[in-house]
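Missing here: one protein chain of the complex. Every other protein chain is in place.
Think of it as A, B and C in the order they're written, each chain with its own count starting at 1.
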Amino acid sequence: MIVKRFYDTELAQTSYLIGCGRAGAAVVIDANRDTEQYIRAAEAEGVRITHVTETHIHADFVSGSRELAQRTGAALFLSDEGDASWKYEFAGEASAVLMRGGDQFRVGNVVVDVVHTPGHTPEHLSFLITDTAAADEPIAIVTGDFVFVGDVGRPDLLEKAAGVEGTMVAAARTLYASLQEFSRYPDWLQIWPGHGAGSACGKGLSAVPHSTVGYERRFNWAFGVRDEAQFVEMVLEGQPEPPAYFAEMKRINKTGPQVLHGLPHPERLSETGLDALLDTHALVVDTRSAAQFAAGHIPGTVNIPLNKSFSTWAGWLIPFDRDYSLIVSDDCTQCPDKAARDLAMIGLDRLSGYFGSAVVDGWAQSGQRRALATIPQITPQALAERMQRGDVSVIDVRGHAEWKAGHIPGVRNIPVGHLTGRLADIPRNMPVVVHCQSGARSSIAASVLQAHGLDIVNLTGGFEVWQREGLPVSRDE
Amino acid sequence: MIVKRFYDTELAQTSYLIGCGRAGAAVVIDANRDTEQYIRAAEAEGVRITHVTETHIHADFVSGSRELAQRTGAALFLSDEGDASWKYEFAGEASAVLMRGGDQFRVGNVVVDVVHTPGHTPEHLSFLITDTAAADEPIAIVTGDFVFVGDVGRPDLLEKAAGVEGTMVAAARTLYASLQEFSRYPDWLQIWPGHGAGSACGKGLSAVPHSTVGYERRFNWAFGVRDEAQFVEMVLEGQPEPPAYFAEMKRINKTGPQVLHGLPHPERLSETGLDALLDTHALVVDTRSAAQFAAGHIPGTVNIPLNKSFSTWAGWLIPFDRDYSLIVSDDCTQCPDKAARDLAMIGLDRLSGYFGSAVVDGWAQSGQRRALATIPQITPQALAERMQRGDVSVIDVRGHAEWKAGHIPGVRNIPVGHLTGRLADIPRNMPVVVHCQSGARSSIAASVLQAHGLDIVNLTGGFEVWQREGLPVSRDE
Amino acid sequence: MIVKRFYDTELAQTSYLIGCGRAGAAVVIDANRDTEQYIRAAEAEGVRITHVTETHIHADFVSGSRELAQRTGAALFLSDEGDASWKYEFAGEASAVLMRGGDQFRVGNVVVDVVHTPGHTPEHLSFLITDTAAADEPIAIVTGDFVFVGDVGRPDLLEKAAGVEGTMVAAARTLYASLQEFSRYPDWLQIWPGHGAGSACGKGLSAVPHSTVGYERRFNWAFGVRDEAQFVEMVLEGQPEPPAYFAEMKRINKTGPQVLHGLPHPERLSETGLDALLDTHALVVDTRSAAQFAAGHIPGTVNIPLNKSFSTWAGWLIPFDRDYSLIVSDDCTQCPDKAARDLAMIGLDRLSGYFGSAVVDGWAQSGQRRALATIPQITPQALAERMQRGDVSVIDVRGHAEWKAGHIPGVRNIPVGHLTGRLADIPRNMPVVVHCQSGARSSIAASVLQAHGLDIVNLTGGFEVWQREGLPVSRDE
Partner (left out) sequence: MIVKRFYDTELAQTSYLIGCGRAGAAVVIDANRDTEQYIRAAEAEGVRITHVTETHIHADFVSGSRELAQRTGAALFLSDEGDASWKYEFAGEASAVLMRGGDQFRVGNVVVDVVHTPGHTPEHLSFLITDTAAADEPIAIVTGDFVFVGDVGRPDLLEKAAGVEGTMVAAARTLYASLQEFSRYPDWLQIWPGHGAGSACGKGLSAVPHSTVGYERRFNWAFGVRDEAQFVEMVLEGQPEPPAYFAEMKRINKTGPQVLHGLPHPERLSETGLDALLDTHALVVDTRSAAQFAAGHIPGTVNIPLNKSFSTWAGWLIPFDRDYSLIVSDDCTQCPDKAARDLAMIGLDRLSGYFGSAVVDGWAQSGQRRALATIPQITPQALAERMQRGDVSVIDVRGHAEWKAGHIPGVRNIPVGHLTGRLADIPRNMPVVVHCQSGARSSIAASVLQAHGLDIVNLTGGFEVWQREGLPVSRDE
């Protein structure tokens, strides 16, 4: 039996290719949109992808299952569990085979047993993998967002991200029941989960890539709780705020993602077109580092640095229904493709192209004597003085939980992802100082607010340096 | 004044970016379809492309002028010389500025004087370049396919490639007149031509990239001939046969090439789809080396090795109105993009994607017990024996001029580019041996004929080895 | 706890980086010579490599432990088990910490317990990994070449590869004892082994990357045998012949591998130097495909195609004490570095540089009228006829086990790796036909023998096609 694990660092997401060399066949589980990686891996292993399936309707990335099945001619297997609002709407069009718990399919010598494991979502399935050439019992269970190493899939996404009120307690109870079932598997069964540390699909995921039923039963908090009510309380407590775009992902993955023909290779745009874009208030995202953006950027552009958090902030800040373009550092030849990949992964498919970063200097030197904008910086001490004078407004753009754990007295909390929806709450008659924990998020926030015409200043070093310098901190408010 | 020369090795074609740093503006002359190279170069030089123009309607590659003007917002300048059949049909749609001899335009400090230089084609223009910041006289003339280093543009393409009978003598006379005009320029004026050695747009082009009026007047054969009739005779003699796709290029460039958004990045196709393609007789081009193809290939595929001659043979053998796909060596990560670029350069835009070469081994191992096809080889000695027995047919696939200069007695001459049109002339009741000079073209020919069902054998080493081994050679036939 | 698995496809070898994010520290286990990969991974995870260790003295690749410790300043931990002939001779020079079974070290929150698991080799250790932040029991055991998924490490290498007679039965017994100890671990403990399918360190390794104690106890053949004598017999039976270079690897890894400063980037050699190299009988390895080599190569060069088996055949055929150079396909820009990496992995450090494959055509065209050599091919039918005439000698270059399972009647068996040592056994008075199973190994063999002056012919398609065509096959001889 061939097993290949694909781990996407940005999404903290895992997919699996499991195949039978003798039969030259393989199944891919939980494919993301970089479908070529599975095709290449199958070729390298000398197998064909004959089956494509997924554990559930994903909320944190666009599924590549439909595209992969179409590119390879593989049979597409989708869950038929859950009520009407959890049915794959494109199943018919894609000639998908619908599965329920108890079903089974074979990929050469590999037998896949389908288990219904609701909780994270109602239609969620797990897959027991048996290598019949070597054994008559399963070697592993592919658990998707059901059981992680050290945690379980959160049952509150539907309510919080998709806005369906009153569902999360029921979901938590369902999850509890699924876990009791799960704990009957033998100790030695491997667990191959759908996410690693850093995913917003759970709160305490380990960075260890895989585990066993015996180990989790002993050391995963969720198996240690023997009371349903207590479990419900614990599983719902302290979950991070799901990104707003999760609702959009869910919708896309249910109705059927657009099929790309390979990941996008964005067109390099000529500098000449930039002015026209800015004049029409088109969205231009500058992906250079926060320091470079602060030192000089084209007025009206928004800064989302191309780092590990790029797709998360892009999901928060780029509308799914608008064309947009990028500015990408000319130092980095692979960055345009990398940025486009990250964006395609979450379905931001309306990328028009990108400008090389030479456009920033070129813009200033274009003979029209126009100056680049900067993000002015203020030190904690200077801010403290100005706050006493009362001629600045301060916004803390961290998450609400962080704010509650300690903040500058008297500041307002608007998480960076919510800024565009709350512009009306921000005063325009005085400078606005933004800050976060260490400076990364406030740079993004500053660029967004400045592009909306506010007189913006960034607190250098954020709350971290404020605290380090011994300035006053407030906790209850 | 900024001058950047872009030389495309495959096309043996030159384009120029000429700009004024102070004004931050530049003109691009004779752009090909890799338009991004001009945009990047302009950015690197700190100028914007404000003007795009070309010397004439090209016949050997798809023009990038329209696309470049559209991507950059530059003004497009096109020739208005020549009669109705030589007018750019998309000029209105593209808001082009039409030019005639004697016109002038400025790009910052650079003045461009338009000169009508018909002969190669009726609408052909040349451009005198004056760097007014440094001098009050031109520094160079951009000559397109009018004057090359050591040769002049051939006046017979219209008749031969586009099939307009009876035009080439008149064109040769016009060219003669244009050359007399040209020879009045001062000795020290530089000549920046449109092609280098290897182009099919002339017969004796030098590999020296640029020249001067004085040098060409002394040493270019065309300026040495002082009699029109003699010139006409000489310029029409010994021109290589123009590729059949030149007519298609002419048509595309006159009616308006399709605007791409960057060069294509072909999709990697999954092995699974290959059988269906072959069943429907879709065209699948194997771009591996001739040796690899001969040693084992998927039946029905055609071999055009991805080397310097790739686009030439692709132009001959791939129909412009059919979808096709490629097989590309997995050893070469950049090859899929490179092949797609070469194909886009000549307008073969219907590329569906490519298979990695692993598909070749995979095809044989797919459990259906099918064997890869090979190209059997025969040595000159063995061929000579079989020809005496009379149970083989032999085809010399070299050009007619090569054949005339010496060939195997009794063989038929069908140049490789003409094979598909002359299938009916080839006997199907016996093995067919193909050969060329050294083996490159006959490999392609063998693959084409085998794909059409013929029982094909390749002569190892071609006519070169036949001759070296002292076997009989015939000259007049 | 952070766990990163590094799998080298060519070597079928696994190394692990296991770290503690909170303490910013990590240990690397069983590093190979591509040490930069661990440094980059550590940086990406935000940890420093503070400990470097390995399970045993490897025989199939050059260890990177010493180099990695030196580059990172990490502490080097080496086994102190086994008798005098199994001591790391460079331990003192490298200031290594010596470990025995029962020892323990900590990497932040990660506790590593050292277990002595002899059998494959006497000094072999395994490492129990406990993530104390999550649990008070180990999550996994890193087993090196002790327990694999579906198999155990072979105890016969010392005798077969290093030529120490009479040791393998004792080693098999020791291994049996170690396995009995091992089987006391809990079912749910994960097994993270040192090799995957394709390694010559065992005979039946699975392609599944990891397992559990419970699963292996149930389904691994080695745990099913309850009798020592029977185990010894079974574990020694049917092991593949170890490559001759394994002895050299053992020696290098014991005495201390040379520390490189990054993997080599070989110099591109100028064509001009090639003749001098060939005149002095320097070794020049042509890494193009077998088909390309057969169709034309420079006389005296040897063919080892750059594919998955490259390092294996290089280990067999390139002497460790001689300078050598390569010919690498110009189609593949990354191939020179890739080839050099594969060679460095097994300690073939005397690579002078490489020639681009243009050198092959250039050599023939260099005006000296010399012809490229070819590998003549013969079909099975033609070979059968010639064998009847008795004017050829035939050598089967497959492994002895393959030969025993069926071969062409009357042929001699010399495995390809042994050819250079048995040149005297091969007749020089007639053509020699070489064959293997499908043609890959016989291409290498043909090139080696031709370079030694023999009149060589290759059997197209090998024994596979011979059989398919119904020609006679012999089994006992």
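Everything that follows uses one rule, which is that contacts are C-beta pairs under 8 Å (C-beta built on N, C-alpha and C of every residue); 3 or more make two chains touch, one makes a residue touch a chain.
Please read these numbers as outputs of a predicted model, since none were measured by experiment.
Asker: One chain isn't shown here. Among C:Asp113, C:Glu137, C:Glu271 or C:Asp455, which residue touches it?
Answerer: That would be C:Glu271, which touches the missing chain.
Asker: Among A:Ser95, A:Gln334 or A:Asn429, single out the residue that touches the unshown chain.
Answerer: Of the listed residues, the one touching the omitted chain is A:Gln334.
Asker: Which listed residue (C:Gln230, C:Thr255, C:Gln365 or C:Ser474) would be found touching the missing chain in the intact complex?
Answerer: Here the residue in touch with the unshown chain is C:Gln365.
Asker: Check the options C:Arg40, C:Arg100 or C:Arg322 and report the residue that touches the missing chain.
Answerer: Only one of C:Arg40, C:Arg100 or C:Arg322 touches the chain omitted from view, namely C:Arg40.
Asker: Out of C:Gly82, C:Pro242, C:Pro257 or C:Gly356, which is the one that touches the chain we can't see?
Answerer: Of all options in C:Gly82, C:Pro242, C:Pro257 or C:Gly356, contact with the hidden chain holds for C:Gly356.
Asker: Hey, which subunit C residues sit against the chain that's not shown?
Answerer: Given the touch definition above, subunit C has residues 23-24, 36, 39-40, 42-44, 46, 48-50, 71-74, 261-262, 265-273, 276, 330, 353, 356, 358-359, 361-362, 365-367 touching the missing chain.
Asker: Since one chain has been left out of the picture, which residues of subunit B touch it in the full complex?
Answerer: 1-3, 5, 9, 21, 44, 131, 134-135, 137, 139, 150, 186-190, 206-215, 217-219
Asker: Given the full complex, what residues of subunit A touch the hidden partner chain?
Answerer: With respect to the unshown chain, the touching residues of subunit A are 289-292, 294-296, 306, 329, 331-335, 377.
Just so it is clear, only the chains that are shown with their structure count from here on.
Asker: On a CA-centroid basis, which chain has its centre farthest from subunit C's?
Answerer: B
Asker: Please report how many Å separate the Cα centroid of subunit A from that of subunit C, as a whole number.
Answerer: Result: the chain centres lie 40 Å from each other.
Asker: Please work out the Cα centroid separation of subunit A and subunit B, and write it as a whole number of Å.
Answerer: 48
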